[in-house]
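In what follows, a single structure is set out as structure tokens and then discussed.
Just one protein chain is left out here, and the rest sit where they should.
Order of writing sets the labels: A and B. Residues in every chain begin at 1.
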Amino acid sequence: MPMSTQTRRRIHRIALVTFALVLVPWLAQAAEDVSYVNQQSGDILWLVIAGTLVMFMQAGFAMLETGLTRAKNATNIMAKNLLDFCFGALLFWAVGYCIMYGDDVGGLFGWSSKWVFSSALVPGGDGSGQAFQESANWYFQMVFAATAATIVSGAMAERTKLIGYLFYSIIISAVLYPITGHWIWGGGWLSNLGMRDFAGSTVVHSVGAWAALAGAIMVGPRLGKYAKDGTSRAIPGHNIVLAALGTFILWFGWYGFNPGSTLTQFDGLAYVAVTTTLAAAAGGVVALAVSWMNYGKPDLSMTLNGVIAGLVGITAPCASVAPWAAVVIGAVAGVLVFYSVLFFDQVVKIDDPVGAVSVHGVCGAWGTLSIGLFGSRSIDILYWDPNTAIHNGLFYGGGLTQLGIQAAGVVAVFAFTFIVALAMFAIIRATVGLRVTDEEQMLGLDIGEHGSNAYPDFQMSSTANTPTGPPADNRGGL
Amino acid sequence: MPMSTQTRRRIHRIALVTFALVLVPWLAQAAEDVSYVNQQSGDILWLVIAGTLVMFMQAGFAMLETGLTRAKNATNIMAKNLLDFCFGALLFWAVGYCIMYGDDVGGLFGWSSKWVFSSALVPGGDGSGQAFQESANWYFQMVFAATAATIVSGAMAERTKLIGYLFYSIIISAVLYPITGHWIWGGGWLSNLGMRDFAGSTVVHSVGAWAALAGAIMVGPRLGKYAKDGTSRAIPGHNIVLAALGTFILWFGWYGFNPGSTLTQFDGLAYVAVTTTLAAAAGGVVALAVSWMNYGKPDLSMTLNGVIAGLVGITAPCASVAPWAAVVIGAVAGVLVFYSVLFFDQVVKIDDPVGAVSVHGVCGAWGTLSIGLFGSRSIDILYWDPNTAIHNGLFYGGGLTQLGIQAAGVVAVFAFTFIVALAMFAIIRATVGLRVTDEEQMLGLDIGEHGSNAYPDFQMSSTANTPTGPPADNRGGL
Partner (left out) sequence: MPMSTQTRRRIHRIALVTFALVLVPWLAQAAEDVSYVNQQSGDILWLVIAGTLVMFMQAGFAMLETGLTRAKNATNIMAKNLLDFCFGALLFWAVGYCIMYGDDVGGLFGWSSKWVFSSALVPGGDGSGQAFQESANWYFQMVFAATAATIVSGAMAERTKLIGYLFYSIIISAVLYPITGHWIWGGGWLSNLGMRDFAGSTVVHSVGAWAALAGAIMVGPRLGKYAKDGTSRAIPGHNIVLAALGTFILWFGWYGFNPGSTLTQFDGLAYVAVTTTLAAAAGGVVALAVSWMNYGKPDLSMTLNGVIAGLVGITAPCASVAPWAAVVIGAVAGVLVFYSVLFFDQVVKIDDPVGAVSVHGVCGAWGTLSIGLFGSRSIDILYWDPNTAIHNGLFYGGGLTQLGIQAAGVVAVFAFTFIVALAMFAIIRATVGLRVTDEEQMLGLDIGEHGSNAYPDFQMSSTANTPTGPPADNRGGL
């Protein structure tokens, strides 16, 4: 029997109402869910990949540092670079993450009992996925903390006791880095003021460098670095190939460092890769040219430093300047690093074997300030998508207001980090000790600290100051 | 003329019915398609990226191994590490993948004619995308097989013939690794029993290590390793910087190894990065402390092994334990690896130049068992999303039942791998040969096997036992 028109209409209506009341909202929800799930899992994927690239920068720092220092200290330098990451990860888990990203306390630091031992990372059973997002955040932030920590190693290389260095590592990862990090990235007072530091020219690099400056001052120069009349002597590194490899690794890892600081899988991350590339290239080219003009020869280790200086410089402004400005920022960093290295080495007479203070401190400050000079609201990629308005939303673009805020941040972070680090190293020096004995320094820290030899199968040159050779260094002007 | 109410109603109804019958189902399908397409392509992307990170671990193993052995064998070690990957990839394609993931045959191995030469990878023309998913699976599994294969290289370093080593590579990649892999990951009997090994503490690391143990026994110790009275002598590695670089690379690659074993682009992969980091850091710190307490000096090569031991240990439980448990698992691995290296070196007197059996075997077993001690159903990230219930769904959480199952798996895999590998190496020894001559060993395998010198521009030290120096080694207690 054919269905009556009446019945057919009724069925249609029921079906339509069903769609209206059930399916359409369900579809809307499903579309949102798809979007959300894909976006969240994409964000987490990107944070893990980018964080892993940043983690690999530890190898870059280790290779660069050992390449620019002497063979007799290579084991010690490897130990410090590996161990500051190990201690850094554990301490940033135990307490650092809480201080940096816990509930804001007066704009100064974070704290919340639920964040100690990063307990927010533990997945419960509620299926909310919040713990997983937190895990991604922690992982990405942890590798940044470890980067700041490891910068100090280079400036204090070749004369620092391992035990003293380990205490330093613990303090910077647990407290020192997280506090200023909270100010700028964790919702603290500099963040509220409108300071911008996209990927950490100040938060990461300058903090590491100002601690390095304090450390280099407190531990004193290497034996023989300064003659009795104060003349600075060059102490050549033992393996420029490893130094170059380290630079390539750092550059490689920087594509996690800067583009990863978008914190989301969003279209703008490629733009950050562009500015990062251009600044690094310009820094290298300009440092080459400046060294060539000054020395009459193209200096490779200065060129390596120029590349890293360009990368440090673009780290803060990478998301809010035009490509041509990235070239300018990198080029200026390439000039700055050259004269800054000379200044600290020959004028201030602070022994920084790898130029860490100049590369990460001076160029980090430059990069942070450059936002005030070249930053543009119309370019700033954070305005492309409200979901990505991260770190903070205040941005005056280029101009005096922004420049003043940036300068305030640079000064505040310098003052706090430098003073606290000086005190910290003074305490370490007075307790577990900071500087190895002169005898140990002459023999090399590999023998003195570790009882081993990094290259036992190779014959060292008579000037290498290895255990088998005569000591060539003399006590400097400490 | 205005449209009559009747006509308007009719048009509305037709439109609505059209929506109901056509658009709404289409929308639902579209939303599902979007979800599916994005998920699948996201999964494939992640498998390729993670697999590539794991592939790079080959470089890490090569650097670690050559760093911890002598300069005169560096060419040979590079050759073995590169070639076991080449042969491994070809053999795992030809037959290994079929044995591991083909149709289950009695719980013991896989087989299916369509899998030989991994023919399932060939895209047809049906547009199903199945072959592409299979390609991603193969790629990711292949790099794991190659990891197991290359572990053996270190334990047999400095005295094994290249031809014998290549035969071994072929057999482990084609047959030995795939069989136990099938038991646990391919739907075999241990999988059905409920054994859990998320990323391969047993499947990859222990299998490599037990084969390495058999190989080290069959090839005998290096000349001069054991004095006539059986005393073990340290044979220092020739480049601790390369060993440290290798460790950094391995750690870097492990973020593909463990998080990649989610096999999908899903939120939980960041959590795996967290546990992996913490265990590695704890392993390094504890091995440092133990070596410091025992030797009076912090030993770098033991610290490197501690990091890797922590990574091996967390590989099985990384997705089902709390962060604090990851710290404990890594710390215990750091202790275990120290005493295990001493045990094999000085008590059992098996010459394992890089400590591969301790790092990958003992700590792999520990990691597998630790699921029974620390595993938690409420944490296990596989339960967060039914799509990700991979490997197998049986999991009793921590407790005696799970511990027993894990122990059964550890014992079964040890017994099978060790016995078959002993037989394999015996056959290789009896046919193409396994051990180079004493003269070749004294000259170095670089000259003996390859007719070349890894470092011709450098002057070797008199104790390096290079072709130009006098032989320093004496025949050991083989």
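Heads up, the rule we're going with is that a contact is a pair of C-beta atoms (placed from the backbone, for glycine too) under 8 Å apart; a residue touches a chain by one contact, two chains touch by 3 or more.
Since the structure is predicted, the reported quantities are computational estimates derived from the model, not experimental observations.
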Looking at the full complex, which residue from A:L108, A:V274, A:M293 or A:V347 touches the chain that isn't shown here?
A:V274
For subunit A, which residues reach the chain that was dropped from this view?
13, 16-17, 19-20, 24, 27-28, 31-32, 34-35, 38-39, 42, 45-46, 49, 53, 70-72, 236-241, 244-245, 247-249, 251-252, 255-256, 259, 265-271, 273-274, 277-278, 280-282, 284-285, 288, 295-301, 303-304, 307, 322-324, 327, 378-379, 381, 384, 455, 458-464, 466
Touching the absent chain: which residues on subunit B qualify?
9, 12, 15-16, 19, 23-24, 27, 30-31, 34, 37-38, 40-42, 44-45, 47-49, 51-52, 55-56, 58-59, 62-63, 66, 74-75, 78-79, 81-83, 85-90, 93, 117-118, 121-125, 127, 129, 131-133, 135-136, 138-139, 142, 162, 239, 242, 449-460
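As a working rule, only the chains that are shown with their structure count from here on.
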For the pair subunit A and subunit B, the C-alpha centroid-to-centroid distance in angstrom is 30
